[in-house]
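Missing here: one protein chain of the complex. Every other protein chain is in place.
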Amino acid sequence: MNDIDINTKNNDSDSVGDIDSSSSRGWAKLKRNKAALVGGIFLLIYIVCAFGAPVLFWGNPSAPDLINSLSPPCAKYLLGTDELGRSILGRILYGSRVSLMIAVGVVGVGLLFGVPVGLISGYFGGKTDFIIQRFTDMLLAFPGFLLALALVAILGVGLKNTVISIGISMIPIYIRLVRGCVLTVREEVYVEAARASGTKDRHIILRHILPNVLAPIIVQTSLGMGTAILFAAGLGFLGIGVQPPTPEWGSMLGSARAYMMGKPHVATFPGIAIFLAVLSFNLLGDGLRDAFDPRSKI
Amino acid sequence: MKAGMAPLLSIVGLKTSFHTLDGTITAVNGVDFDVYPGETLGLVGESGCGKSVTALSVLRLLNPSMTTIHGQVNFDGKNLLSLDPEEMRMIRGGTISMIFQEPMTSLNPILTVGEQISESLRLHEKLGRKKAWEKAIQMLEIVQIPSPELRVGEYPHKLSGGMRQRVMIAMALSCNPRLIFADEPTTALDVTIQAQIIRLLEHLKKGSNTSIVLITHDLGVVAQMASRVVVMYAGRVVEEAPVVELFHDARHPYTKGLLKSVPVLGGDKKTRLNEIPGIVPNLLHMPKGCSFHPRCSMTMDICKKESPSMIHFNKNRRVACWLATDDF
Partner (left out) sequence: MINFLLKRLLAIIPVLLGITLLLFFMLRMLPGDPAQVLAGQMASPQDVEMIRTQLGLDQPVYIQYASFLNRLVHLDLGLSARTQNPVIQEIWARLPNTILLSLCAITMACVFGIPAGIIAAVRPYSWVDYLVTIASLFGISMPVFWLGIMLMIVFSMTLQWLPAGGIGTWKHLILPTVTLASFVVAFIARMTRSSMLEVLSQDYVTTARSKGLKENLIIIKHALKNALIPIITVVGLQFGLLLGGAVLTETVFAWPGLGRLIVDSILARDYAVIQGSILIFGLLYTLVNLVVDLIYAFVDPRIRYE
């Protein structure tokens, strides 16, 4: 057992020169991972829906058709209509644009602030690190969704504020993640060597450290998009996220609640859309982790 | 060995393969050797040659869903490989026990030393909780741990590496096994501690009829403890000889290389094998012919084509090398 271990370890030891070969190994592993494949296919469908909504659905998803309100699925309305007679299929398709926009925006905010701050915190250590860590402690003292709620309470409702609120609630997660990775990479011989030979800090961070913390960041980005969709739908459901008439999955569910008694389809389909979108990011994230970042858990 | 004595353990044609994503790796490929009652057998080779896997195969400690084991492991008239899992379980730790290489990771961090020793006593010797605990203290005393009655209640992280290896030895000895596999018992330790552990093992060996299979890459340790040596390379036995003969008259070029790389007999430094050029071949891509030929200084044409068969000179001497035929 020990003997075999030694051989396999030699193959993917992570010195600088090995980054390329280990990432190509990762791609090979990713392709073999059926879960990631399924996730990738779902994600592709999701993106096609988001970009192709006007092509896939002719007509206005916000146009009411009161005569046909709360119609169950039929030939004209494949997934039925909501309380104003709007096509649920159309609103789900257009809703995929909104949720994809939110997911990208939220993760963008998280990455934009979280990654640089995490790099600085982990690389420089000392007082900078201490202050940044106390700040993240403060943000992490609130459960993520509640932090987003509190921020929405301050900023107000709407698409932009939903993105900012959830984005801010994700920043500390990225800071922690990146900082933790930097701390381990910082002690590697090649970083020590670069520092000893007088390489500029900025150069060391960008050329030596960032490439080595990329894998966990990518994994977290995929999983984070799923969380962002869930959070945004949650805010929409509570009526404090994206506001109607913008078609948003969460708010569709929120208004469907009043009619679920006799018309369960109104609440069923938007929920399935959220579920599949989140599932695709989770499947992909799991696959990416198994392939590129096998050491980390969850 | 002594004429007419039946071997305690007899391994015949042992072949162990691992199924990995990259393909099937045959870590042990047709290994045979005997272990006689009361003797210490050295099983020698570089890391990756399959010596640990041999021991783990005998005890059936490898994950059955990822490995296949062929051949026979005859112990006490039974083939261990065909025993049902429950029978095998009762042999492990009772009649055959094992000492592992890494004392730092081989003890459970959240159980006390006493608990870890006494649980096998409760299982195999059917002792009560209190009796087993007392025996555990006794065992710590036997492996020369100072103030055993205090140490018995401590957790492994409080002990030094040498102490932990003593605990491992106490654990392995606790149920009076007839055979112990000691897998690199000193490799992970400091030089001075290594000597102490070897001395302890020798001391314990004297008073008992237990056989030891000493797995090591350190020929110094072998010279000190073993009476007979089996040399392995890339999953096969390449040479076997009584220890004195091996040191004076090694036949296989690999064994010769190993011997040359020992700094001083009974050396004071970890053995480095850098006198043999090259590295152990990747088990996925074994060279054709004799697996040692790419590193051998005396390669002939035939070595690249066919792998040599074992030549037995007498009961205790054999070698698998094309050169060996000419010698005798």
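First chain written, first letter: the chains are A and B, and each begins at residue 1.
We adopt the following convention: a residue touches a chain if its C-beta (ideal position, glycine included) is under 8 Å from a C-beta of that chain, and two chains touch if they have at least 3 such contacts.
Quick caveat: nothing in here was measured; it's all calculated off a predicted structure.
S.K.: For the chain that was dropped from the view, give me its touching partners among the shown chains.
M.R.: A, B
S.K.: Specify the residue from the set A:A28, A:L112, A:L146 or A:L206 that touches the hidden chain.
M.R.: Residue touching the absent chain, from the options given: A:L146.
S.K.: Using the touch definition from the top, which of B:K78, B:K158 or B:R199 touches the missing chain?
M.R.: Looking across B:K78, B:K158 or B:R199, the contact with the absent chain belongs to B:K158.
S.K.: In the complete assembly, which of B:I69, B:I91, B:L219 or B:V280 touches the absent chain?
M.R.: Per the contact definition at the top, the residue touching the missing chain is B:I91.
S.K.: Among B:N108, B:S147, B:S160 or B:N209, which residue is in touch with the absent chain?
M.R.: If we include the chain that is not displayed, B:N108 is the one touching it.
S.K.: Using the touch rule from the top, list residues of subunit A that touch the missing partner.
M.R.: Against the left-out chain, subunit A lists 1, 35, 134-135, 137-139, 141-146, 149-150, 152-154, 226, 230, 233-234, 237-240, 250, 253, 256-257, 260-261, 264, 267-268, 270-271, 274-275, 278-279, 282-283, 286, 297-298.
S.K.: Need a quick check: the contact residues on subunit B for the chain that isn't drawn.
M.R.: 59, 61, 65, 89-94, 97-98, 100, 102, 105-111, 119-120, 123-124, 155, 157-158, 168, 171
Note that in this section only the chains that are shown with their structure count from here on.
S.K.: Take the average of all CA coordinates in subunit A, do the same for subunit B, and state the distance between these two points in whole angstrom.
M.R.: Averaging C-alpha atoms per chain gives centres 51 Å apart.
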